[in-house]
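Taking it in order: structure first as structure tokens, then the write-up.
Here the complex is missing one protein chain, while the rest keep their positions.
Showing chain A:
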Amino acid sequence: MSEPLLELKALDVFYGPIQALKQVSLHIQEGETVSLIGANGAGKSTLLMSIFGQPRASAGQIVYRGTDITHKSSHYVASNGVAQSPEGRRVFPDMSVEENLMMGTIPIGDQHADEDMQSMFELFPRLKERRNQRAMTMSGGEQQMLAIARALMSRPKLLLLDEPSLGLAPIVVKQIFQTLRELGQSGMTIFLVEQNANHALRLSNRGYVMVNGEIRLSGTGAELLGNEEVRKAYLGGH
């Protein structure tokens, strides 16, 4: 097996006295779509943020493209091709849609900005309609699209998505997962955190299940979808 694009080795992360991640190990190969599923509060979002060192791991190691990034700054990680659409979307409230998208181009400069912005507008026509509107005035779903589009603007090697389906109408969810499938097929490496396990696992090559800050199960998407424990806990048991 070739060297993984991203590997977490026995990661421990604390929020004050509370241990959020316990000995978490996982790896993502280049070109894979991998999902991480688990209940609310299991530590999924913490895991994504810890890749950027926020918060820092107190033990363990994060290796990205062969480099130990455990103690690197967030902007170093971003500058090397990791982009995230984070929990809570975190679009810049006082900036227009276009300005928010421009913020995504910081790691690569703005030489592709116009072209990429056009493709984002094709992907999410709603954003085009609202291109000059301030992000704070948009609905949750529109902000979610903006957060994903902003992450894509950096042409990332590794795309981290935290609950991209949260707050979206079922039709938009379908559309977003279709988009992710296309991105995955075009060779982008995607690490997807979802409560919507059904959608996520169907899309993914592999998946991990997180419970209380620990990786409980892992396997291919199909294996996890067929697993009795997973079905009971995350797929509504039927």
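Keep in mind that, in the parts below, contacts are C-beta pairs under 8 Å (C-beta built on N, C-alpha and C of every residue); 3 or more make two chains touch, one makes a residue touch a chain; residues count from 1.
Methods note: contacts and distances are computed from a predicted model.
Missing chain, UniProt protein name, picked from "Branched-chain amino acid transporter permease subunit LivH", "3-isopropylmalate dehydratase large subunit", "dihydrouracil dehydrogenase (NAD(+))" or "Purine nucleoside receptor A": "Branched-chain amino acid transporter permease subunit LivH".
The missing chain, though absent from the display, is touched by one residue of A:M102, A:L166, A:A222 or A:L235; that residue is A:M102.
If you put the hidden chain back, the residue from A:T70, A:Q84, A:S204 or A:N227 that touches it is A:Q84. By the touch definition given at the top, chain A reaches the unshown chain through residues 52, 54, 73-75, 78-79, 83-84, 86, 88, 90, 92-95, 99, 102-104, 106-107, 110, 150, 154.
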